[in-house]
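The structure follows.
The complex appears here without one of its protein chains, the remainder shown in place.
For reference, chains read A and B in written order, and residue numbers begin at 1 within each chain.
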Amino acid sequence: MEKAGIPAAHICTVTPISKTVGAARIFGAQAIPYPTGDPHLSREKEMARRREIVTGALALLTSSDKSVDGESNAVFTD
Amino acid sequence: MKKVLFYTNQFFGQVGGEDMAYCQPEVTEGMRGSANTFGAPLKDTAEIVATVVCGDNFYAENMETGRAFLREQIEKYHPDMVIAGPAFNAGRFGIACGDVCKTAKEMGVEAITGLYEENPAVEMYKKDCYILKVGKSAAGIRKAVPLMAGFAKKLLTGEKIGSPKEEQYYAKGQRVNLFREKNGAERAVDMLLAKVNGQPYETELEISTYEKVEPSTPIADLSKAKIALCTTGGIVPFGNPDHMVAATAKFWKDYALGDAQRLEQGQWESVHAGFDPVYANEDPNRVAPYDMLKILEKEGVIGSVHPFLASTTGNSTSVADATRMGQEIARRLLDAGVNGVLLTST
Partner (left out) sequence: MDLELRNIQIRDVVLGEENRLSDGVLTVDAAALQALLLEDPRVKSARIDLAKPGESCRILPVKDVIEPRAKETGDIFPGVFGTEVPEVGSGVTYVLKGCAVVTTGPIVGFQEGLIDMSGPAAPYTLFSKLNNIVLHLTKREDIDPHEHEEVVRKAGLKAAAWIGKIAVGCAEYESEIYHWPSLGERTAQYPGLPKVAYVCNCMAQGLLHDTYFYGRDAKQLVPTLVSPNEFCDGAIVSGNCVSPGSKTTTYHHLNNAVIKALMARHGKDLNFVGIVLNPLMVTLKEKQRDIMLSVHLVTEELGAEAAIISQEGFGNPTTDLMHVCRGLEKRGVKTVIITNEDAGTDGMSESLPDVVTEANAIVSTGNSNATILLPHMDRVLGELKEVERVTGGNVDSIRPDGTLLLEIHGIMGGHNLQGNTYLSATTV
């Protein structure tokens, strides 16, 4: 999608793998079975968490920074 | 005595030059043209029973006819092996050789050819047959013949085939198990000492390299942008009408969402086999956050939401399939005037 000219943000949990395969915009998700939610939270808090992840990922779409990453997820970077 | 069927082109088959590149395939009993150079080095093991000659242009433009001709000869002569070329750096001839070998292999007949490393046929056919490393031009024939004939004899007599380096063939890229002399821990210490002492060592596994994607031009104003949602979480309409697979997906589906404000429980489910789907089935927006995009649309944070969900299962999917599906989805989104994408994965 990036190659076709559409900015695309990848929301995923194990972000190092997304980095390995070369994604340009990566945003850290909640957990593998529920990337944009959390069943342990109340309904309101879960929606707040979802808002945080979705707006965070959307913000990456507006960034012109070459290496963009929602949360700094790598311990030792390139 | 083993039997070999030889394949070559109009030039090496001594039919003629480029002017004969359209000559149709024909077969000659015994050796013809460059096949003669293989006769002597093979003689104790195998006999070249027939030589097929075909024009390069003819084969390239009529591959199915070329293959059919070859199949007929294989059925007629019952060779133990097909030797094609070598084609050095000749593009069309190289492809013909590769295709001939592939066709023979499909019939259960061993086949080898020889190509120069830059010949595009190497990449196309190295997975299908042994391709020996030969020189760039016909001047390399002197080295190519003993190399190819020697390798052919090994294959024909069932001798153990060495590594690509030892045998000088292009690696197929296939990982094959073997037992080594020392255990893994001892090899690790040997490798470590070589590495720390600056001595040469060979890793037992080359890491795969993946392309780093360059970010495209960012969205200038989110409040005017049309945003689409994609997922590899295997989210499908309840009951899975399109039979989306649980793993190794080769297709994606574009689900129209119309006026929906969220993905409702009971109307959607996940068929992905790689994670516990209970939470996603309770609330599919936990995997595909369509509800939040609709809220942000209402609030004016984003311009609009593309009312479709592009969905597939990302579980043991090959890189090749994923790349193709990404291209297909991108074309669809470009046509729909989408400015940005959120892609969720599990």
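Quick note on the criterion: a contact is a pair of C-beta atoms (placed from the backbone, for glycine too) under 8 Å apart; a residue touches a chain by one contact, two chains touch by 3 or more.
The structure presented is a predicted model; accordingly, all values stated were derived computationally and were not measured.
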Contacting the left-out chain in the complete assembly, out of B:17, B:108 or B:173: B:173
Chain A, residues in touch with the chain not shown (by the definition above): 13-17, 20, 28, 31, 73-76
Absent-chain interface as seen on chain B, which is shown: 127, 161, 163-164, 171-189, 191-193, 195-197, 201, 203-210, 318-319
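Just so it is clear, only the chains that are shown with their structure count from here on.
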Distance from chain B to chain A - Cα centre to Cα centre, in angstrom: 31
Interfacial residue positions of chain A with respect to chain B in the complex: 1-13, 18, 20-25, 29, 32-39, 47, 50-51, 53-55, 57-58, 61-66, 68
Chain A contact footprint on chain B (complex, rising order): 210-220, 222, 225, 227, 230, 233, 275-280, 282-283, 285-289, 291-293, 295-296, 301-302, 319, 326-327, 329-331, 333-334, 338-346
